[in-house]
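Please find one structure pasted underneath; my questions will follow.
Every protein chain but one is kept in place in this view of the complex.
Going in written order, the chains are labelled A and B, and every chain counts its residues from 1.
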Amino acid sequence: MQQLSVRHLLGIKEITPQDIQLIFETADQFKEVLNRPIKKVPSLRDVTIANVFFENSTRTKLSFELAEKRLSADVINFSASGSSVKKGETLLDTVNNILSMKVDMIVMRHSSPGAPHFLSRKIQANIVNAGDGTHEHPTQALLDSFSIRQKLGEVAGKKIAIIGDITHSRVALSNIFALQMQGAEVAVCGPPTLLPKHIGDLGVKIFWNVREALQWCDVANVLRIQLERQQGKLFPSLREYALYFGINKKMLDELDKEIVLMHPGPINRGVELTSDAADSHHSIILDQVENGVAIRMAVLYLLASKG
Amino acid sequence: MQQLSVRHLLGIKEITPQDIQLIFETADQFKEVLNRPIKKVPSLRDVTIANVFFENSTRTKLSFELAEKRLSADVINFSASGSSVKKGETLLDTVNNILSMKVDMIVMRHSSPGAPHFLSRKIQANIVNAGDGTHEHPTQALLDSFSIRQKLGEVAGKKIAIIGDITHSRVALSNIFALQMQGAEVAVCGPPTLLPKHIGDLGVKIFWNVREALQWCDVANVLRIQLERQQGKLFPSLREYALYFGINKKMLDELDKEIVLMHPGPINRGVELTSDAADSHHSIILDQVENGVAIRMAVLYLLASKG
Partner (left out) sequence: MQQLSVRHLLGIKEITPQDIQLIFETADQFKEVLNRPIKKVPSLRDVTIANVFFENSTRTKLSFELAEKRLSADVINFSASGSSVKKGETLLDTVNNILSMKVDMIVMRHSSPGAPHFLSRKIQANIVNAGDGTHEHPTQALLDSFSIRQKLGEVAGKKIAIIGDITHSRVALSNIFALQMQGAEVAVCGPPTLLPKHIGDLGVKIFWNVREALQWCDVANVLRIQLERQQGKLFPSLREYALYFGINKKMLDELDKEIVLMHPGPINRGVELTSDAADSHHSIILDQVENGVAIRMAVLYLLASKG
């Protein structure tokens, strides 16, 4: 059996194009399973997985939990609210405690960039990064690429524009790494205040005008304006953001080509996307959610077989 | 096999007397299961059910969760606190996301009347309304009728008084629909400020005096005074409410007939019921809780077989 080059999925940066290929082929098989009446496989029976979420999450946690249950794993959930974390325990102590209870894999979300990388040097269990601060969110990038591959046949040679708040987005960074590794061209687009200063160093094109970005790309991956992360008044108002960077169906229909619209969710309808755009035939937003379960099954399955 | 006339359980208003009959007969069988040493059946193996609670609940959620597990379903829980709902996502987006992960049934509680009805026009999965605002709470009404039937042999021809805060109660409305559909006579009783203005239009008797209501009825279904729903000072004080509408054991013992005491819980002991009444031989309050699991198993089982 083919194997991943890594024992953990910390970030896209740490894996190879061959790893991505293997994950996609494994996910293809699990997608078939998910479309059967019996959606479960016994692959991870007797494997215990702890979902350790130091930051709130709904869709990512639900997606991992479903993936784990479809694989017949034993699942335990640990969330920071009401936990010993609030009592001042260190991250390493918390995780070591969980591991002492004989847990095989850790799926972790943490607000500090690098938290899962730090842990991976200290503990034996496999770690899957489910988002570390504004750093990486590798399973999101994998499911995004997988969805593009499903829609357009392949990722190589395609032009993808990531539009919105690039600075605060772990989704953006992981996507840039994943797409470039697969031979796609990547651009970012947003108001200058939401683009990191040195983003050009990553080899991405930069657009400040959303219509130009749409004209250029095959796929528009529109990010959520994360209101909760923006203390600093990085744009005048939501209304103004929607006016200059919001995308509606008319803008997509008027392009003289096919375009694929993506969004990692949850959508602020009327801000970064209008409802008619989000629900249009251009959109593969719900396919992304569906593919998320298959991708996470593939990642968990492949890491488990690395022991 | 007999089937329900509906694909969703949105409210009692949407179902027929035959549906109620079928649910009761199915619940009879599940009650037997629950009294065996092995309390589980494989009926919903490979069916995934999401409990989507936008409003807090303990007993209803626990009862559904147990019903689902007894049926061997795969269960995922989604609660609004700490979820993308707080990030401004629409109800339809949230539910579509959950469904994209290949969920077969949705059990939903929501603070807006009509929320599950709205969803049922948009999505494919079966929906069970576990309470929508002050509108309906159909499984509660079904388990209430089922408990009366168990205690008194049948519901038809019986006189049921619903006592307390009728205006803010989805339990009252669903009970009125269910009881009348089965041929019972229904009265409501409470202070005028807690009775809806046009409640008489539903064909119910009205009592403002609790002793007269008790004199009239075979079954007193006493509702909880929902402190958390009453901003508007609808009665002077809890002490005064207890004095005029509270029920104690002596009042029940002094009746020259048998009477059955019900309460959907949680009880405010000393407000709508004294402890000696709640714990008396008149009370079937804990039978209601027990029957709740069997009724919910029956509903989930019958809806699942409608695909």
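Here, a residue touches a chain if its C-beta (ideal position, glycine included) is under 8 Å from a C-beta of that chain, and two chains touch if they have at least 3 such contacts.
Being a predicted model, the structure only gives us computed values, none of them experimental.
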| item | value |
| --- | --- |
| Touching residue (missing chain; options A:6, A:41 or A:76) | A:76 |
| Contact residue for the chain not shown (choose from B:122, B:269 or B:306) | B:269 |
| Contacts of subunit B with the absent chain, listed as residue ranges | 34-35, 37-40, 56, 58-59, 62-63, 65-66, 69, 79, 81, 224, 227-228, 265-269, 286-287, 289-290, 292-293 |
| Absent chain, residues of subunit A that touch it | 46, 48, 74, 76, 78, 82-85, 87-90, 93-94, 96-98, 100-102 |
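Here is the rule we go by: only the chains that are shown with their structure count from here on.
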| item | value |
| --- | --- |
| Centre distance in Å when subunit A and subunit B are each reduced to the mean of their C-alpha atoms | 40 |
